[in-house]
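What follows is a short report on a single structure.
A single protein chain has been omitted; all remaining protein chains appear in their positions.
So that you can tell them apart, the chains are marked A, B, C, D and E in the order they are listed, and the count of residues begins at 1 in each.
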Amino acid sequence: MDFAILVTITGMVVVFAALIFLTFCIWLMGKLLSSFTKPKQPAAPKTEAKPAAPAPKAPAPVANATAGIPGEVVAAISAAVASMMGGKPFAVRSIKRKKQTRPAWGAAGIVENTRPF
Amino acid sequence: MDFAILVTITGMVVVFAALIFLTFCIWLMGKLLSSFTKPKQPAAPKTEAKPAAPAPKAPAPVANATAGIPGEVVAAISAAVASMMGGKPFAVRSIKRKKQTRPAWGAAGIVENTRPF
Amino acid sequence: MDFAILVTITGMVVVFAALIFLTFCIWLMGKLLSSFTKPKQPAAPKTEAKPAAPAPKAPAPVANATAGIPGEVVAAISAAVASMMGGKPFAVRSIKRKKQTRPAWGAAGIVENTRPF
Amino acid sequence: MIAIACVLIYLAIGRGFEPLLLLPIAFGMLLANIPVANLNSYAAPYIDPVTGKEMAGSLIYYLYQGVKLGIYPPLIFLGIGCMTDFGPLIANPKSFLLGAAAQGGIFFTFIGATMLGFTPQEAGSIGIIGGADGPTAIFVTSKLAPDLLGAIAIAAYSYMALVPIIQPPIMKLLTTKKERAVVMETLRPVSKIEKIVFPIMVTLIVSFLVPDAAPLVGMLMLGNLMRESGVVERLSKTAQNELMNIITIFLGVTVGATATAERFLDPKTLKIIALGLIAFCVGTACGVLLGKLMYVLSKGKLNPLIGSAGVSAVPMAARVSQKVGQKENPANFLLMHAMGPNVAGVIGSAVAAGVLINICK
Amino acid sequence: MIAIACVLIYLAIGRGFEPLLLLPIAFGMLLANIPVANLNSYAAPYIDPVTGKEMAGSLIYYLYQGVKLGIYPPLIFLGIGCMTDFGPLIANPKSFLLGAAAQGGIFFTFIGATMLGFTPQEAGSIGIIGGADGPTAIFVTSKLAPDLLGAIAIAAYSYMALVPIIQPPIMKLLTTKKERAVVMETLRPVSKIEKIVFPIMVTLIVSFLVPDAAPLVGMLMLGNLMRESGVVERLSKTAQNELMNIITIFLGVTVGATATAERFLDPKTLKIIALGLIAFCVGTACGVLLGKLMYVLSKGKLNPLIGSAGVSAVPMAARVSQKVGQKENPANFLLMHAMGPNVAGVIGSAVAAGVLINICK
Partner (left out) sequence: MIAIACVLIYLAIGRGFEPLLLLPIAFGMLLANIPVANLNSYAAPYIDPVTGKEMAGSLIYYLYQGVKLGIYPPLIFLGIGCMTDFGPLIANPKSFLLGAAAQGGIFFTFIGATMLGFTPQEAGSIGIIGGADGPTAIFVTSKLAPDLLGAIAIAAYSYMALVPIIQPPIMKLLTTKKERAVVMETLRPVSKIEKIVFPIMVTLIVSFLVPDAAPLVGMLMLGNLMRESGVVERLSKTAQNELMNIITIFLGVTVGATATAERFLDPKTLKIIALGLIAFCVGTACGVLLGKLMYVLSKGKLNPLIGSAGVSAVPMAARVSQKVGQKENPANFLLMHAMGPNVAGVIGSAVAAGVLINICK
């Protein structure tokens, strides 16, 4: 029994320690990267961050945009979006043209051939 | 030699015993299931069972339906059907809308995600 | 050191011996097969071999055909062809209707079924 | 036993309980319990005492080595990594806390199992059912208490299938109407570089702190790196499809075939099934309770319903959060917020698995 | 030997003899017979007597373990199960009898081989050629007489390719014009539940009666259950495609590479090839003869031509029945009726395999 409680305490402490440390590192990475990349693309984030500027502390764009629309309709649309987006909620935002790091003929070579083996 | 004949007899007896037993079990299953399901869906089987009602004990719909059509035509059609149906002769009859046993959003989850692993 | 040089000499000799022998065998195979197949299809090879008959010893059809066209254009087309043909430069020439060695229904059987296992 | 296997087959096909694993598991159980046929996971090669000839082990025995040696579960995690988008977790790293809290079910059940007389090894394997992660549960059990593999795998996958039934009452009980109606702020977009750094960072941190979790987390993150890098699409596609399918068949059948009658028809099995349910419930409750705490601390910005998604069972638990939340406020769209704790729960239970293996092995 | 391998390659490519297996088999034979290269299935790891260093076995040796330990054939059966529709057999279970009768070729040849001086183990392996089922033949031979693997596999696959040439004369000889012209009643539709219960029932019954057939029948039926359940399509697709293709390459090459000169260039090989042909012919005849009996008993409702399909060689033998029947009556459509005995023959030869392994091992 004592052993079990000891294991439980150790376990929860380690799990929390590991995940809190991860939280901190990921948060730090986010800060660092955004401080690097921010100056380069100042326009885009701004418009994204304030989709509905006049409403201060807007809970969410969705809720905002639905003012005056009956709840049922919103529910239906929301459900449709949910079912379409499935497990990849950021599909649309994160679509990006992949950086072409090689000249085209090199890239083609990688795709279609035996080269890398 | 004697050993070989013994093996042969044993072998054929076991093979026949096993497969006759299977014959019986499968036949029994068919009977049981049809007695269960018949009352529930009385309309469908009827129309299927009597594709050409006026001809009692019709040997087969195909033969029946071909009365008055020259043999060559039937052969051609039959061959075409055979080549199309390949190893799955019942393809058409057994197509069924799969029973949706979960609500749609649950089913979608199963298809598109990592869930069951 | 002496050992290393010995290995190098042995190595290069074996590599060259093997590949020269291969060169010879492949060349021989080409000769033998063309002597077998030539008589059967005398028309096709001729027209292929002399795409531009009036120019004796034409270096290559491509170069031939480009007389009078500015280099840049040729380069662009050539590059396009190169990128399309990728690692399979003979794609077009070697396309052939596969010889049907079985009656159609047999061939179909092979493709679509469990047979060969 | 054969009847139990048939019931499981019915649950898999007729009720759609995680059929990808429950169907092979059930069929493996069926095979293992046919007398004389000797198609169980323990039928090792042996020397015939009469003839002195070497006899091969059963097919199942050879395929089972991948479970016994801990090879299959990490390879399945490789495929899962290729399928998982950690974006929501990167955008809101606080989700990690909810993913940690939901592991409470594991350790609570560990205490309960010890009290019921299970050895620490067995208790750890039973507790891990609360991680709601099949491969993690099988990995831990194969190392600590392989005799329980059948019962634990069946309990884990069955309860994962039942998440939409188990979780909502607990979630409603522990939250107020107001809390459930909280609409959360849209998550920030996550850059490609963050998604690439994330798997490397997680591998390093988790493996340093809990080395025994390294095979699971390492493979999960390799898969994710293959996915996010975008340069090895052909590898990623094969890892998440053909490789994972092949391993799933082998894993399912051989785990099922560990459940021979003398191992499965034991009062232990019933206790395991009961404890597994407790583990799921407590895990859900812990997640929701930490959610409530964070709701208070964040001054009402965080919806505690997303805490229940911390048990893993990706993405079913996140969908449950979404559904329960939408009942209060039809315009509420919690799914993407719940995906954060949901994928954090996978990492969390791998960490818990590492701790249990380290202590109990 | 190399010349023989080249002839087999020609048969596979130029004549289309079961190329999926005969091409790898022939190439394996080629590799195994290159002097010094040591690329045969017996090149085990060894300790170098001079240096005392441990030397690895050949690539082929390692891949061959899947044959030796009886792993590949059941896995191929798993894929076949995913591809096979047992519907016609369920609709007309009497087909099982025809599938049983056609195994007569196996046991007749067993007697013949014993008379020619083969050991019971060898005779059993030769007889199983008459089962017209590649994986079954390889499974039995790998257990009873592995030295004959090459010859038996080549004979089995060659004769399977020759089924459209071997069977028709025998079928015509044994049947009257009237019998061949019989038009059979359309089969009843088979419900999904029957198709799901069928594989479970067959696994249980066959494994109880003939435990040694359990690995083959069990995997065949697991595959079929995966197919018919409709809930694990991604597993079923991989099992019948990628998994089966990988195993086929490994199986073919390594079975071919057992055929080293000292094993293959033996008068035995010629006898095996002759006996294999006899097995096919007798099996066909037995099937047709039981068909004739059932024709009489059913008062002319059963066309005896479908009996020949009982030898397996799915679906070629069923197509032969169809073709021969159509020659008499162009409107006759026997294919679906012949598929019943055809798939029953697969189960029948697996049962016969179990009997032979049990008695001769």
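Convention: a contact is a pair of C-beta atoms (placed from the backbone, for glycine too) under 8 Å apart; a residue touches a chain by one contact, two chains touch by 3 or more.
These numbers come from a predicted model, not from an experiment.
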Going by the contact rule already stated, which one of E:31, E:67 or E:339 would touch the omitted chain in the full complex?
E:31
Which parts of chain E are in contact with the chain that was left out?
2, 6, 9, 12-13, 16, 19-20, 23-24, 27, 30-31, 34-39, 56-59, 62-63, 241-242, 245-246, 248-249, 253
Note that chain C touches the chain not displayed via residues 1, 3-5, 7-8, 10-12, 14-27, 29-30, 33, 37, 48, 59-63, 66, 71-72, 74-75, 78-79, 81-82, 85-90, 93-94, 96, 98
On chain D, residues whose C-beta touches the chain left out of the figure:
68-71, 74, 78, 143, 196, 200, 203-204, 207-208, 211, 214-215, 218-219, 222, 225-226, 229-232, 234-235, 237-239, 242-243
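Methods note: only the chains that are shown with their structure count from here on.
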Mind checking chain D against chain E and telling me if their interface is mostly the same residue numbers on each side, over half, or mostly different?
different
How far is the middle of chain D from the middle of chain E, if each middle is the mean of its Cα atoms, in Å?
41
Distance in whole angstrom between the CA centres of chain A and chain D is 23
Flagged in chain E as touching 2+ other chains are 83-84, 230, 314-315
Of all residues in chain C, which are in touch with two or more distinct other chains?
105, 109, 113-114
